[in-house]
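Complex shown without one protein chain; remaining protein chains in place.
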Amino acid sequence: MKAPIFDYIKANSLSEVFDLMEKWGEDARIIAGGQSLVPAMNFRLTTPSLLIDINGIEELKGITHSQSTLNIGALTRHYELGTSEEVTKHAPLLSKAVPHIAHEAIRSRGTFGGSLVHADPSAEIPACAMVLDGRFQLQSRQGCRSVSARDFFKGLFETAMEPGEILVSADFDVNEDGYQSALCELERRQGDYATIGVAARAKTDSGNLFDLRLVYFALEDKPILANHAAAILEGSRGDEAAIAAAKTELTKDLNPIGDLHTSANTKLHLAKVLLERVVKNLLKHAKGTDD
Amino acid sequence: MANQPFSVLDRPNSYIGKSVPRPNARRLLEGRGRFADDLNLPRMLHTAFLRSPFAHARIIKIDAEKAKAAPGVILIADGKDVATHCKPWEGTLAHFPGMKSPLQFPLPLERACWQGEPVLAIAAESRAQAEDAIDLVEIEWEELPVLADSETALDPDTPLIHPELGDNQTFNLMLENGTVDQTFADAERIIEKTFHFGRHTAVTVEPRSLIADFDDSEGRLTVYYSSQSPYQMQDVFSRHLNITEDKVHVICEDIGGSFGMKLHVYGEDLTTCALSIMTGRPVKFTADRFESFVSDIHHRDHRVHAKMAVSNQGKIQAMEIDDLTGIGPYSVYPRTSAVEGNQVVRLTGGSYQFTDYRAKLNVVFQNKNVMCQYRAVGHPIACSVTEGMVDFAAAELGIDPVEMRRRNLIKDDQYPYTSPTGLIFEKLSHHQSLEKVLEMMDYDALRAEQAKLREQGIHRGIGLATFIEITNPGPAFYGLGGARISAQDGCMMKLEPSGKIFCSVSVTEQGQGTETVMAQIAASELGMPLDDVRMLTGDTEKTPYGGATWGSRGVGIGGEAVLRAARALRNNLLEVAGAVLQCSADQLDIQNSQVIDKNTGTERLSVAEIGRIAYFRSDTLPQDFHPQLTVARHYVPQGPPFAFTNGIQASYLELDQETGFFKLLKHWAVEDCGTQINPRLVEEQIRGGVVQGLGAALYEECLYDEQGQFLNPTLADYLVPMAAEIPDIQVGHVVTPTAYSELGAKGAGEAGTAGAAAAVMNALNDALRPFKTELTRMPFTPERILRALGKV
Partner (left out) sequence: MTEKLYPLTFTLNGSTITRHVTSRLSLADFLRTEMNLTGTHVGCEHGVCGACTIRVEGRLSRSCLMFAIQVEGMTVETVEGLNASGELHSLQEAFHELNALQCGFCTPGILITAAQLLQETPLPSRKQIRDYLSGNYCRCTGYHAIVDAVEQASQKQAERR
């Protein structure tokens, strides 16, 4: 289980990265935290000829916020995300996700951007980014474009990124008053990738659910928005009838794929269970109690 | 009174029964362990193996030309090359009548029989280069029919894995006692269930590892080996590599967990030795995690149909079981893969009073990795089947599981007792242990809490599991069947000139505390502080020959050898003292490294002084007096074939009936291993064993598809118990020493594993009872629980 031979260059700037990507093409691979890439290399599932280490590039670091936008640099480590006051304040869903990601030794190296680009369908961060309607800044030699989270995740480990692009950061609208967010996840063991999970956000200050957004993960080949179910719950107080109706509607939203340990049917069942839990969770906070 | 010789159990300053910390743990805490992979020898090569991608396939052609030219590659060897240096083996033993298994070569000559079987070895300057070269080898395969499901192994139209053997069965057995058919015919109630136990593997954190160093100039092979069985492997290396035994030296320093996995013969290991012979250079093989999953022995993999006859009063009258177990394509050498099934059918029902019993065992081949003995061989299966059936019967009759056990467990005054399968129990303490665990867990309060919570829709379950454990296997265990595996152990002890003691013993250390416990026994018997006794284990040239570590035998057998050696050495030291002091040795004893006058307790001479005089001033001793300052003793276990122990475990858990997830809240274990030399070490053996059993109940399963492909060979997909999900485990003790030895110690290494999964199963089924459903297939995954609940 030793990685195959590769060349290694630590890039100091984005333009250096672009040069290298141009020169090496598909054979080059960016390494951020390495917490997904290195296992794959040790398994010899991935055999890049060149590793471009981006850990020294300052433009990719840091969390900043303006009036209405929170900007999170791609190289933000999971632990930084989890301990950032700005994130807690402006995108609390992301802070809630962090404890579910692996373990401290992995959170201290794994990065926010790496999670997004790696696009593991069981990962928390991509689902949360979708709930929060994140916009990802993708830069290449040609310039920068912004892709919304909804358009970014294409399939298993597949994204809308084009060759020659690098993820620089993600923008999120800062949390508005009256909104609550929640993440419910079933994991066999603490820190495992989810068996199934759901991230959600809604305006709940009236005790009713408005603007509800539900994104499931570890269910299909990418995070999935459950719009039908959310529509049913819109305006409701999360009462039994509404939830029952929403559960039924979920079958329109979801088309689960089974994995090694959990069948597609079971995933669908669990998706319904989590629907109820996440809605209760959103509303519980609304009523001023904390869990 | 003062003239009475003290038994080791009550000698002054005895360490017996004291939880002293392990002196050899210090190194490990400071990062100074000495594990096999830590060692790098000059000129050393590294091996990697090409493994079969198919569960069953013929090798048509190997093209290794590109690999030969790859950087760092020194040697490429296929099955035939290795076979010129290493004889094949056959995993059968004479005391399993009718058992059959084909010859197995270190690397197969023409056919791979499981996915992951090593077929080609490459020795290179680094492991990475060896792996690079493996990627360059091209093999042309012809795929053969795959037998993955053991249920179909004996069907007439199932292709044979080894046509020359006539069928796909390696061993079968029928046991019968009493009037089983009649009892079932007359029974008031009959309970029938089928249990499934997943295939597991050891997942020691340290993978298998060895360095073979063949020195051509002397024809000597030295093997630095992560193995629990140096003597057995010395014998195997000698016979199969054709090197005389005196020229094979096996050294096992620190071992990062073994649990029975590191005592079997592995093709990779013998190949590594052969590569060293071929290259004349030291060769290292350390399995990576993929390799561990597909080549470390697997264990369990049983399907058991069980039937129990009970009276309306809750009296168990008869049991019948049918065990089918799949062992892969070869029975593992040299212990065979029949032992687990054999123990399942012999142990089932063994805690209870009924006498009518019938068991059928079928051990069959499959195209999966080989299966063999692992911690608590057969016990968890026997225990889960028995205890599961007891609870199902109790539930059907509306009797509390505790009451059911009180009515049926062999009574504490019924010993000696012979079980329906002929097991002899010298003395067990089932009822005392049951009462003890009930008290520890506050059973009644727990039941009340459970009832109250159930009203609120919270579903908790309580489960009990009584168990018996085979320990201290007697002299007839393996030798009888023709295996060169020793059942005796030895100890060598010498006085150093400084007055300290050096002691070597044939039992090995894997962290269970062997060296500490042996030192405690030696120090107690010698009358010296623990610090004065230095231990050595795990080196075939420096320790006496023995059985080493398997079958919970270390203290019960090796401990007696140490005791006898210490006594002999003490007597010899006192003779020297007597000669110096010109009195009879009988009047003297040793306490705290001082020779004392037995009557008065007065200190007369230090042991250090004995060392000085005996070694350097023997001129001052009487004519023709020769101090004997080194002694050796061996011990052969006495009495019945095994020293049985017993105990009981209890589990308390909470089920989330919507998700099928459950949480272990608490676990209790009461264990009776006789005399405890070091109670803390016993407790830690129990706890560690319990958690391995919990792994079986919660997570562990080697998943294969119909094509015999191993689906989860990583630690991300094969789940093992981690700290966050495992509850605190409270351990209690009942002490019933064996009268067949002086120390009265029985084994404790496997008890935890024996009963843990059964306790969880019973607790889970207790929680599931209001839903009128149950589960008997381990591990209890959310998927299976939801299916049982009818939610999916």
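A few remarks follow.
Think of it as A and B in the order they're written, each chain with its own count starting at 1.
Going forward, a contact is a pair of C-beta atoms (placed from the backbone, for glycine too) under 8 Å apart; a residue touches a chain by one contact, two chains touch by 3 or more.
Remember, predicted model here, so these are calculated numbers, not experimental data.
Checked against the full complex, the candidates B:Gly17, B:Gly33 or B:Gly178 give a single residue touching the omitted chain, namely B:Gly33.
Although one chain is not drawn, the whole complex shows that of B:Pro88, B:Pro118, B:Pro207 or B:Pro420 it is B:Pro207 that touches it. In the full complex, subunit A touches the omitted chain through residues 1-8, 10, 31, 34-35, 38-39, 42-43, 51, 53, 55, 79, 102-106, 108-109, 189-191. What subunit B contributes to its contact with the hidden chain is residues 21-22, 25-33, 35, 37-38, 40, 71, 128, 202-207, 254-259, 288-289, 510-513, 680-681, 684, 687-692, 714-716, 720-724, 726, 728-729, 752.
Following the convention adopted for this analysis, only the chains that are shown with their structure count from here on.
The touching residues of subunit B, counted against subunit A in their complex, run 127-128, 131-132, 135, 288-290, 658-661, 699, 703, 711-712, 714, 716-717, 719, 722, 724-725, 781-783, 786-787, 791-792. Within the complex, the subunit A residues that touch subunit B are 1-5, 43-44, 186, 188-193, 195, 260-263, 265-266, 268-270, 273.
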